[in-house]
Each structure stands twice: as C-alpha cells, then as structure tokens.
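Notes follow once the structure below has been shown.
Omission of a single protein chain aside, the complex is shown with its protein chains in their original locations.
Which chain is which? They are A, B and C, in the order written, and residues in each are numbered from 1.
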Amino acid sequence: MTELSKTQTELNQPEPTKPPRSQWLDVWDQFKTHKGAMMGGVLFFLIVAGVYLGPFFWDIDATQIDIRSRNQGPSWAHPFGTDQLGRDLLARMMAGGSTSVSVGITAMLLALFLGSFVGVLAGFFKRLDGPLMRLTDLFLALPLLPLLLVMMLLFREPLNAAFGLEQGIFILIVSAIGITSWMPTARIVRGDVLALKEREFVLAARSIGTTNSKLITRHILPNVLSPIMVSATLGIATAIITESALSFLGLGFPPDFPTWGRLLFDGVDYLQQYPERVIWPGLAISLTVLSVNYLGDGLRDALDPRIRGR
Amino acid sequence: ERGSDGNVSIIYWQAPSILNPFLSGGTKDVESASLVIEPLARYNQDGVMVPFLASDIPTVSNGGVSEDLTQITWKIAPGITWSDGTPFTSADVKFTADYCMHPEGGCAQLTKFDGVTSVETPDDMTVVVTFDKPTPFPYGPFVGGESPIIQKAQFENCMGAKAPECTTENFGPIGTGPFVVTEFKPNDVITMAANENYRDPAKPAFATLTFKGGGDATAAGRAVMETGEFDYAWNLQLAPEVIAQMEAGGKGTPVAGFGPLVERIMLNQTNASPDLPEGERSTAKHPHPFLQDPAVYKAMSMAIDRPLLVEIGYGKAGQVTCNWVPAPAAVNSSTFSCDTQDIAGANKLLDDAGIVDTNGDGVREKDGVPLKVVYQTSTNAVRQDFQALIKEWWSQIGIETELRNLNASVFFGGDPGSPDTFQKFYADVEMYANTFNGTDPQSYLGNGLCDKAPKPESQWQGENISRFCNEEFDKLHGELTQTADADKRAEIARRLNDIMVENGGMIPLVHRGRLSAHANTLGGVVLNVWDSELWNAADWYRKTGS
Amino acid sequence: MLDQPIAQIKGLRVEFQTKDGPVVGVEDVSFEVKPGETVCIVGESGSGKSVSSLSLMRLVEFGGGEIAGGKLLFDRRDGGEMDLADADQELMKQIRGNEIGMIFQEPMTALNPVFTVGRQLTEGLRVHKGMTQKEAEARALELLRQVRIPEPERRLKQYPHELSGGMRQRVVIAMAMACEPRLLIADEPTTALDVTIQAEILALMDRLKRETGTAVMFITHDMAVVAQMADRVVVMFRGNKVEEGTVQEIFENPQHDYTKALLAAVPKLGEMRGTKEPSPMKLMGVEGQNLDPIPGTNDVLLRVKGLTTRFPVKGGFFRRTISNVHAVEDVSFTINRGQTLSLVGESGCGKSSAGRSILRLVEPMAGEIDLDGVDIMKLDQGGLRKARLDMQMIFQDPFASLNPQMQLLEQVAEPMRNYGVASGSELTDRVANLFDRVQLPRSFMRRYPHEMSGGQRQRIAIARALALNPKLIIADEAVSALDVSVQAQVLNLMMELQAELGLSYLFISHDMAVVERVSHQVGVMYLGRIVELGPRNRVFENPQHPYTQALMKAVPIADPNKRKSEKDLNFKPIPSPIHGLDYTPEPSKYNEVEPGHYVLTTDSGY
C-alpha cells in the first residue's frame, strides 16, 4: 500500500518549491531579468539624476550670461560648449531637462489619467459610451492653438496669482498638453475594456458582491495596463515635443526658462555652425524616450503575472 | 531686352494673401502688388521721391503745390497704358481715391488720404488733390508702394461693401507695372509674366517671375544663399552668425538698408500692477511707481550694452541708436550718446537718487516699492536673446526683471479682450520695433501725443503706447503740423525726439535695417527701405557669365 | 504488408527551452501505429500526449520545442520508410496534411476566424493535390457530406463562428481527412463537446477509419471514449509511456498503478443504479475515505417558479428589440437544504442562463425566486448584494472566472473584503482555512491563476464560493474541463463539503455519469424548458421524455465491450431559440408519472 500512496502523492501536481514571497519582489525579480528594461531603467535613472542632482555639482547658473565666451565648443570650462549668449550649455541642459522631464512625466500622467478614466467609463458603462466617444471626437477635432490661447487667457493670471509664476505656468502647460492628448489612450482603453467586460471573471467578481468602483479598480484597470503602458511611453515623447512647440509659439514657459524642446528648436538655426547645439537636446529627448520605452516594456512584462511566471 | 533672361524667383517668408494693398496693408501684400500696380511717384533708395507714372514731382517751387499748401496737382506721364492695352488716365487715379475713401470699404491705406476733400480731373492727364487744411507734406495719396493706382474699369463694381467679393480682381489686378499676374495662389505662390505693354520696351528683362511665400526666414535665406534655388529673399531677420554662414554658401549676397525702424523698450508711464482693478490698470489714473523717475530710466538705459545687442541680434542690419527717429538723416538727433555701457555710472545714479537696496535682497527700492519690472515682448529668437541680456544687465544695477514672451498674433493683435496686447501694456516695460512709411515723420511723432494713449474708453486703441504725456511735446507737435520748411521741420522733429527720450517715454535700442539677400547672378538690385523692396524689379536682370 | 507499421516512435525525447532552463516535455516514449488501427493515448493533463503527436508532425519546433532524441519512423505513401526527426521543413510540408492529418484539441480556435470554411478546406487540397479551385470545392463538398454536415453547400460559404461547436469540429475533421492521409492524429477532439455531439463525432471517425483504412492516433483522457474507440491503448504519465496493450487488456487487467488509478476515477454511468442518494467516489490510494451517502434534508431552501429569461436581439434603425432569445422558459423547481439538483442538457439549452438568473447576474424576465424566505426578484441592488452572501456561483470555466492579474489570496479574500466580513490578519487566517478546506497548500496563496493546474484552479473557485458561508452554490460545469483524476477529487470534495456544511448545490453539467454520481434530483433541459424533472434514480432508470432517452443513449460507457454503433444514434438538429416579439410560448405543463417525477407535456420542440 505504501507503493500506492506514493503514487498518489506523485499524482498530485508537482508543488512549487519556491517559498511564497511578496508581489513586488516578484515584479522586481522579473524586471531584473529583462535586459532592455534594466538598461532603460538605469539610463532613465541617470538622466533624472543628472538633471535634478547635476546642478548641485555643476553650479554654473543656466541663465548666467558670459558674453565673452559665446558660441564656444566643448571645453573643460564648458563641457557641452556655450550658446550665442555665452550661457553654459551643460547647465542649460540640466535646467532644461528638469523642466522637460517634469513636464513630460506630469503631462503624460495627466493624459493617461484622463484617457484611462474616459476610456474605462465609456467601455464599462454602456450608457456613457456614446456621449464620451463623441466627446473624444470633439477634442480630436478642436484646433489646438486657439484652445491653448483660450486656456492661457482664462487661467494664466489666476494660476500665477495662486501658485506663483513658475508653478502657475507649469500647471497651465501640463494641463494644456494633458487635455489635448488623452484621446488616443481613451480609444484604446475603451476597446480593451469592452472586451474585458465580457470576460467571465468580471461576472464572477460581480457575483461575489464587488461594487462597480472596486470592479474597475481591482479587475478592469490592472488588465488594461499593457495598452496604457504603451501610451505612456509614447506620451512622454509627445509631451516634451509639444512643450517645445508651445514655447516656440510664445505660449510656453518664460523665455529665460530653458527646456530641451526649446534648446533644440533654438539650436536648429545653428545646425550648420554648431551642430552640438542640436545634438545635445536631441540626444537627451531621444534617450529619455527610448529609456522610458524599454522601461515600459519591462514594467509591462513584470507586472503581468502570466509572463512573469515563465 | 524684354523677356530675354527667363525666370526670376523671389521668396518672402510671409506669404501674400491678396494683391490689393487697399484691402490688406500687410507688407507682404503691398510689396508683391508693387510688381503689378504702381503709384504716381515712389521714394528711391535714398528716400528721395522719383516720378513713376507722373511726369515729375510737384513742389511749391515748380508750382505743382499751391502756395497755401492745400492743393497738389499731378501731371501724368504720357504714353502709359494698362497691361490690357487701355490707356492710363486721370480717371483711374480719381477712382483709386474714391475706392479707398469709400466709408464701407475698410481701406487699409485710408491714412494716406487723410484730409483729402476732393480729387479732380481737369483733363485726362491731370489730377488735382485738395486738402481741407494746409498740408505741408501733401505726398500721402498716390505716392509709395502703399498707395498705387488701380484700374477703374476693373474695380468699378467693387466699391465699398462689395470690395471683398471681387476675388478675381483682388487676386489679379490689372496694372502698369513690369509684370502681370498669371496665377495667384493665396498665401502660397504667385506666378507672373512680363507686361507686354510696359512703358519701357526693353524691360523687364525677365519673361516670368515666381513669387513664393511661406516658411521662415532661415529657409528663405538658405534658398537664396546656400542652395541657389531662389534669386531674392526678403527681410532675413536672422542672427548675424547664421547670415554669415549662409553667405559662405557663395550663391548669394545679403544687402542691408536703413529706414526709420527702431527696436525700443517702451516704458510704461502708468501702473500695470495686477492688484489694480480692471479698467484702471495701465491708465493715467495711476502713475507708475518708479519708471517716471529719471534716475531709474536713465540708469536702465545706461546699463544696456547696445553695440553688443547689435552684434548679437542684427549684425550688419543694425546700428546703435539713442533716438526714436534715426532716419531720414536730417531728423536724426545727435543730442544723446549711448554706445558705451556704464553699469557703474548707472549704479551711482541710482545711489545718488536715494534709490537703494534697503532690505538686502539685491533689489533696490524706491519709496518702499522694489524695482521689479515685468518685461514683455513678442516671441522671436532675437528678442528673447535681448530679453535675457537686458535682464542680466538690469540685475547688475539692482532691478529685478520678470520676462514674458507672447505670441506675436496676440501681442500685436488689438483684441481688447486679451490682456496680452501691446496696447494694453499690462507690464512695466515692453520691447518691439516701429517705423513709418515714407520720409515724413510728422504723424509718427504724433504717437507721443497725450491724447493718443490707449485707454478703456477708446477700446484700448491708440498709438501712444507708453502713455507718455508732456505738454511741451504736444505744443511742439502742433507747431510741426503748421510748418512747411523742410529744415525747420527737421529741427522740430529732432526736438520732439529728444523730449521723448529725455523724459523716459522709451529706451531706443537698435536702429534696425532691412536685410535682404539676392543671388549673385541677379543684377540690378537696389535695396530700398522707403518704399517697396521690389520697386525697381523692372531693372533686374540676369548677370551673364556666372 | 499490412503488418508494416505506418509510424513508429522510438525513444522520443522533446525539450523546451524556457527562461528557467530546459523543460522536458516528453522524456522517453516509444510506440507504433499500424494501418487501419486506432491507437488511443491516454494520460493525465500535461503528460506529453500533445507534444508527442506534434513531434510527429514536426510542429513542436514552432512552439519552442526541440526533438532532443529518438526516431520518428514514417512509412511514406510511395514506399520507403524515413525518419521524420531529421527531415527538413520543406519535406515536412509535403507530408503534413497530405500523409499525416491532424485534428486539434480546441475546435473553437483551430479554425481561422476570418476565412470561410470552404477556403480553409480547399487550401490543403490545392497545395498537395494540385487541384483547381473547382475540383477542390467539389472535393470539399464531398468531404462535408462525409462528415454529415447538413446543407454542405451553404456551409462552404460560412465563417467558422457561424457554425456550432460540433459542426466546427466536423469541419476540422474534414480538413484533416481531405487528402486521405495514411495517419490521422486526433488530439482530444471531443473534450470540449457535449455528449450528443461527442457521440456523433466518435461514430463518424470510426466509420471513416473503417471505410478508408486510415490509421488513427487518438489522444484523450476520457476512458469512456477510449473504451468506445480504441484497438490498442498507450498510457502516458509524466512524459513516459507506462503501459501499452489492447483495449481489453488495459480495461480488464491494468498493470501500472497510474492506469489503475485512472480507471478507478472514471465515473461510470449506471454505477449508482439502485441507490437514492449520492455518495463520494472511491479513490485509489486514499485511505480513510468517508463513502457514506449524503441524505440532505427535506426542507426547501430554494424555490424557483416560472423563471423566464430572454435575451433581446436588437436590430432595425432605432436599435429596438426585434426578437428574443428564449434562453430560459417557464422553469420551476425546488432545492432542499443539503441536497443537489442537477441540470443536464445539450449545449445552449439554457443551463447557465438559468443558473445566472437565480443570482440575478442576468436579469430574468419573469418568475419567482425564493431563497430561504427572501424574495430575490424584489430586491434592489443593495439588497441583492446582501442576498448574494447566501448564494454563490462557480463558473463554467475556472480559468476565465479568475482574474489573471490577482494573487489567489486576494481572489479568495475578495468576497470577504467586499462584505467587510473580516480584515487584516483575521482575513488571512480565514483564507488559509479555506485553502486547507479545499486541500490546497497554503504556499499557493501567493500564486497566480496561470500557475495552477486546471483542477487546482477549480478548487480556488470553490474556495472563493465558500468564503462567505453561502447556503447555496450554483456550480456551472464545475468539473467538465478537468481530467478524470482531478475531476474525481473535486467531486469528492464538493460532496464532502455538502455532508459537512449542509450546502445545497445547483449542479449544471452535461456529463451524465458525473450527474448520476452527485445528484439527489435531476432536471433535463431542452430549449430553455425543463422537459423532465425528478429524483435522480427515477430519471436515469426510467427516462420518460424522448429527449432524455436520446441523451441517455448517447453517453459513452467506459467498457470496451459495450460499444455503441452509429445506428443507435439519431439526433435532430436543435431548433432555434430565437422568436419574434409576438411569440407567446405556452406555459410548461407537467405530468407526474411517478411521485416527484415530472415529464413535460407541452411541446418542447423536440
């Protein structure tokens, strides 16, 4: 009989040997094995650190004008060279980066939030679907520039008064970009939610008394993470570039406030004489976007338990 | 010989949208139209009037202008025909005046006809213009690119409210100029061909002309000087290094000319603080807390390194100036000198005036009010560089500056609903450039008159942007309107200029020229800042051998 | 020549490269298939059955596998034996579909959704036989007739989703048969189908084999099907062959422990003959099993009367309802405390809809539902939420009903969280207890659904249903997706819980043998109505309604001596449940043939 019971235990599925561990450790484990994600993560960390901590080590002010040493190439005094007013490009890259990265990330988050919110509502509540999708059409159709002008007109002064100059403009720009770029996310998320809603586990969740709000946060949202991640990666790039377009139109930050987009835009005129002026900001934007992309890929894989198990 | 040199191509980075200058007023439209329709007389490159459709320039001495300065009589040169072959007569000239002075027409050049009471045509070749009062400078109507003659036969049905409906006419006016329109694509491109009926049978040398619009100044400059795709590029407002680099391309040459265009900083004489109630902000009710203090504005001016500004922003196309009206040469005052920066002097001036930093924050205070200014301008690379530099310099004399740049179409758009227009001037200082047409500064100087200040009652319209108000100035300007003698007029003008600058209405920065570029193979280009740049397109030709 | 095997597998070993290193899918398997013979391969889920067959087709490579050793000898049609293990893909292309045909596990997904049936059928013919479009279509038509699809001309132009599951499976079979392969591999072709269709398909394959002399390799874990089909049987366990023999040998004299356990776990129709109450199954190797019958009580827990559920079919310009799917039509029954009522019937007859209607997960149109004195139909959303404390559901597909992104701990804890029953460490304790209850190791609490086997997932679903101590559990095909050994474990667990906690079940299934094992009462559904309702032994031993009788006949019996022949089966196509708005169905009237045994007298459409 011992023989038999041995077989019987054997007949049960092989048990896992790994001890139980926290979800986040799992995520981190999986994340670590994704080479691209690690590289992306490290790079992004370096960029963020360089941009926010850099100024502590490189204490030239980004707006300090040293007219005698203008238009210089890279040197020890100015590793990235100087611009047409003799401002140190490294310092400007760092200052610009902190604005651009903050704007990129916050605007992207805002757009994601709006897009996911609208998308989830439209997909989940049949009644809201029509109106919300028409709203999306409306926003897609609205001309961006007049919209921004109106926003500037209505909100610049109150925001300046409430949050101070820099904060006010920051909030304004971030919301302007966010409000005008959530629509694709909303569409994608809605499509996924529509499909997800028909899945049986949603019905199952309902049968155990899960309320709608919990249903959305616990069951629907985690499962639409993957398209949201993709939108997020693309969103950062769009936000950084849109910001530069805004500055160019005189709708962005005050002129003494460098951002990568603006540095790139200003540099374009000097493309032939001083190519490094476009290379630095161009490289910075591309690297940020790339690193966020790989980071997003890795995160998506890491957050999806089905892939993580493999 | 006419038509022997093939095609000439011109690029304007602003695209013409209409070929009827009376309906637009935009430089791009006026200049493109100047290839087709012509005035009786134009200014040449020196600002001197030369007859075009008229046989000579009427003056008091030759009897063309009446002694009491209320009448001018133009004689039309013989043998001029419209491009459709019909003869050009005084009826066309009179019609042009009627057309523009029609109350419902919305004519952009109405000021040219200021004070005109009647236009008479005693015969086919004579035009008599009568003014309501003595007009020392009677060359407003029918002179210069802004006031060309249009054909009566063509525009007869386009008077007043009907003007905008005449698309064909507005897009293809029949003219007397060297070229005729073959196709007009609004805001894009115009193709023209040589006028078969042009008065000089040997001109124009080019059989066809392409006038491309749109893009940006960099691209236009590149297309002429680097790739050689175009023959002529207009108004290249670019950093000097960029121009130099382009010139090194070897295909074209930049040319500069100086009109009365001045880049200046306007000083708000009134308080623009956002704490004031709407409707009282930036009005004469509340004088500015410190900008009217001579020590302050003089120090601000002294702190500025103008030669550097010129070098960085305009290069060849700029000159240092301390004057509001630096051209024509006769009216250029020599009272002030400002070509060296003097930070120490500025600081001393402020210290002596008792305007010092009392609380140690690096910013001076006057009567407890810190010297913090909001400095606004339109969005434009050079202006932003200027802002950055000037902010830096002012910080060295204890003035803190907040920079703001605004979309040009909002800033210069007169929308009374927007807080960001240059007329509303919801800032302490603002920078832009202004100029006048022709050579007579009288009405331009009138921009300093007390009652021309924009205010809520006038829907914020008015040319006295800095709300400058000076009794002596107003009186002197009145005198100017009565004076006919050229030297006397010039002297008064210089004094008006001095009063404005001395009393802190503005800080002139750079006398800006116009920088255009032409291909090395294009001959006959004479840059003219007093009239249309294309004024002598009839004389252009292709240089052989290159 | 007949004795020359068509295919010989010798010492096959297949490995998969994964992130955690190589995984052995098949360790060492050898067997052979002779012409005109059906070899059944049985074994638990994951034992390497599919991988072996895919290796023979050399399709494992596309799934990331690699044939690490062994020979795959195949006798080609134009003479000559060759080793497929080292044939190149170019040659394989000629063999696949042409000389070896394959029927895949999942009929629902094996067809390309965007091409018509005709196109998919003719593709292989044109490639291998060089037929023109016309010839191929003619042949496809002939094939569809052979597999007895009604209206074959029309089907050719239809898309897969327009066919029912059974029809789709037949199309897949026709596709595999198209080029008259010498060897037909059928990988669990009937697992997902209900008995009636399954019976039809098995009969069909049998006939085709007899008529064309094709050798068949039949993969399944259903012993009843094996008994019905096989000539020889190969038993696989964890990547190895553990036993091989003729079907009689295996059924009558199994040698290996695993084979014995497998056979023991098979519920056999008729096993419960003569008993009134259900009792747990005797499992091999489990000591101290309590096999007492479960009597239940006589006091009514759930009373359903005249339940009617219709799904609107919208159409027209203003998207008005133009007709209704009559999914559940005037259904009445009662369930006693501690007892089980089973609903059986063909796919699509409305079983799940009935179950869901009771929970009001779909809104019923009419009827009364009384659960322990609570009128469910009258409740508002809040009340309903509260009422669901007492009734829970186990869903048809355990994998689909679990959120793939949530840890099991969270999933089981969720109902308690929702009702604020417990929190913090108490919650964790209760979840742990539930895991113990359903015999899952506590270490599984932090796993995700995909990391579990089907049986384990089903236990999670049960644990979740139990979390709130409900009085009634609606188990919708809770065991259909499982292989027999796991199925037996789950069934026993459910019965054990019933005995201990006095739970009532509404058990929905199409497997008659399972139903016989677990129920007190049985209701047979057809086209939305219960056509026969009564105590289990009465319905099974004395079926009155013609539909019940047909259903009973279709059930395969796990005994090779009791094979059914195709002649016994005769199924009518099911009429459409969609009716116009003006259609008023007659009320269901029943005739009480025996005490408590009702038979529908109204015309049910059968």
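The rule is simple: a residue touches a chain if its C-beta (ideal position, glycine included) is under 8 Å from a C-beta of that chain, and two chains touch if they have at least 3 such contacts.
Here is the rule we go by: contacts and distances are computed from a predicted model.
Peer 1: Out of "Glutathione transport system permease protein GsiC", "Acyl-CoA dehydrogenase", "Heme exporter protein D" or "Hydrogenase expression/formation protein HypE", what name does the UniProt record list for the absent chain?
Peer 2: Spelling it out: the chain absent from the display is recorded in UniProt as "Glutathione transport system permease protein GsiC".
Peer 1: Going by the touch rule at the top, give the shown chains the omitted chain contacts.
Peer 2: Per the touch rule above, the missing chain touches A, B, C.
Peer 1: Touching the absent chain in the whole complex: find that residue among A:Asn71, A:Ser175 or A:Gln272.
Peer 2: Per the contact definition at the top, the residue touching the missing chain is A:Gln272.
Peer 1: Touching the hidden chain in the complete assembly: which of C:Leu59, C:Val300 or C:Ile578 does that?
Peer 2: Residue touching the absent chain, from the options given: C:Leu59.
Peer 1: Which residue from B:Asp188, B:Asp339, B:Asp361 or B:Asp451 sits in contact with the chain not drawn here?
Peer 2: Reading the full complex, the residue touching the unseen chain is B:Asp188.
Peer 1: Across the whole complex, list the residues on chain A that are touched by the chain not included here.
Peer 2: That gives, for chain A, the contact residues 134, 137-138, 140-143, 145-147, 149-150, 153-154, 187, 230, 234, 237, 240-241, 244-245, 248, 261, 264-265, 268, 271-272, 278, 282, 285-286, 288-290, 293.
Peer 1: Can you list, in ascending order, the chain B residues touching the missing chain?
Peer 2: Against the missing chain, chain B presents residues 11, 14-15, 17-18, 20, 23-27, 103-111, 161, 163-167, 170-171, 183, 185-189, 191, 210, 212-216, 218-219, 222-223, 226-227, 229-230, 249, 408-410, 412-415, 417-421, 432, 434-437, 443-444, 458, 461-463.
Peer 1: Pick out the residues on chain C that sit against the missing chain.
Peer 2: Spelled out for chain C, the touching residues are 57, 59, 62-63, 89, 92-98, 101-102, 104-106, 109-115, 123-124, 127-128, 159, 161-162, 172, 175-176, 314-319.
In this section, only the chains that are shown with their structure count from here on.
Peer 1: On a C-alpha centroid basis, what's the spacing between chain B and chain C, in Å?
Peer 2: Roughly 86 Å separates the two chain centres.
Peer 1: If you average the Cα atoms of chain A and of chain C to get two centres, how far apart are those centres in Å?
Peer 2: Taking the average C-alpha coordinate of chain A and of chain C, the gap between them is 46 Å.
Peer 1: Between chain A and chain B, what's the gap in Å when you average each chain's C-alpha atoms?
Peer 2: 46
Peer 1: Among the residues of chain B, which ones contact at least 2 other chains?
Peer 2: none
Peer 1: What does chain B use to touch chain A in their complex?
Peer 2: Residues 218, 238-239, 241-242, 245, 274, 308, 312, 378-379, 381, 384-385, 387-389, 391-392, 402-408, 410-411, 417-420 of chain B touch chain A in their complex.
Peer 1: Write out the stretch or stretches of chain C touching chain A in their complex.
Peer 2: That would be residues 18-20, 44, 257-258, 261, 284-287, 356, 359, 361, 385, 388-389, 392-393, 395-397, 400-407, 414-415, 418-419, 441, 443-448, 450-453, 455-456, 461, 464, 467-468, 485 of chain C.
Peer 1: Over in the complex, which chain A residues touch chain B? Could you list them?
Peer 2: By the definition above, chain A touches chain B via 63-65, 67, 70-71, 84-85, 87, 149, 152-153, 157, 161, 165, 248-251, 254-256, 266, 268-270, 272-273.
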